[in-house]
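Complex shown without one protein chain; remaining protein chains in place.
On to chain A.
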């Protein structure tokens, strides 16, 4: 595997939602004598390719933290990693996540632990660079910060003291098409007051998408009207984009279009009719069998 320093980190949205889910549940399994830890720590699994790290999944590992001491449940980590391997055999441990805002002194212990884990997995093929994903779940700036860093060993100062400093990586969220649709639905959820949205069935999705296109067109119409009336300054780039857009609508000959429309409508009506006929046939068959 590679020994190059990672410079880009691609995260799948599932990982982020899981981390905040773990954070919300962190007080769930604690007995009364112990104090719930302030943050959640866990392992990240994924793959490294060149300088790009891809984070595919994560799981939380229980740990204890006092002012001076930290302890992490190593057996748990290894067991869960074995389970994870069964689901995705190509995954490796690539780092760990934490839900704190700032880098802590105690983090070095975790870094060492994970570096050890990763180097045993790779059997000394080169340097290992565990990455740390920090998700700020106590939003201090009014938004949730997602940052990734890895350690860079440098020599600092005149006396060239060896130390490590964090190297912040560029992050990118990797969406698949299905993720985009689900997240879009979730955004609609967040807009409603109860944060709940029943999934629409039937023709509703089509209707709502067409409605949103109509809204967008209204916005464009208003914009153009404002420019014509002089309320806004005309923007040549926007104007060119709009003319390109409207010109790209394919314009077919009226007759050809009528013919195509009619034949398609006929096809669909026929399919509809045949499928309803099959339904009726089924129901009839059912009645006959049941009635005897």
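As a working rule, contacts are C-beta pairs under 8 Å (C-beta built on N, C-alpha and C of every residue); 3 or more make two chains touch, one makes a residue touch a chain; residues count from 1.
One rule holds in what follows: contacts and distances are computed from a predicted model.
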item	value
Listed names "Short coiled-coil protein", "Protein PTHB1", "Protein transport protein YOS1" or "MPN domain-containing protein", matching UniProt entry of the absent chain	"MPN domain-containing protein"
Options A:8, A:115 or A:144, residue touching the unrepresented chain	A:144
Absent-chain contact - pick from A:65, A:104 or A:179	A:179
Touch with the omitted chain, as defined above, among A:76, A:113, A:149 or A:223	A:76
Contact set of chain A toward the excluded chain (per top definition)	12-14, 16-18, 20-29, 59-60, 62, 76, 79-80, 83, 86-89, 137, 139, 143-144, 146, 173, 175-187, 189-190, 194-199, 202-203, 205-206, 209-210, 249, 251-252, 254, 257, 261, 264-265, 268-269, 271-272, 275-276, 278-279, 282, 285-286, 289-290, 292
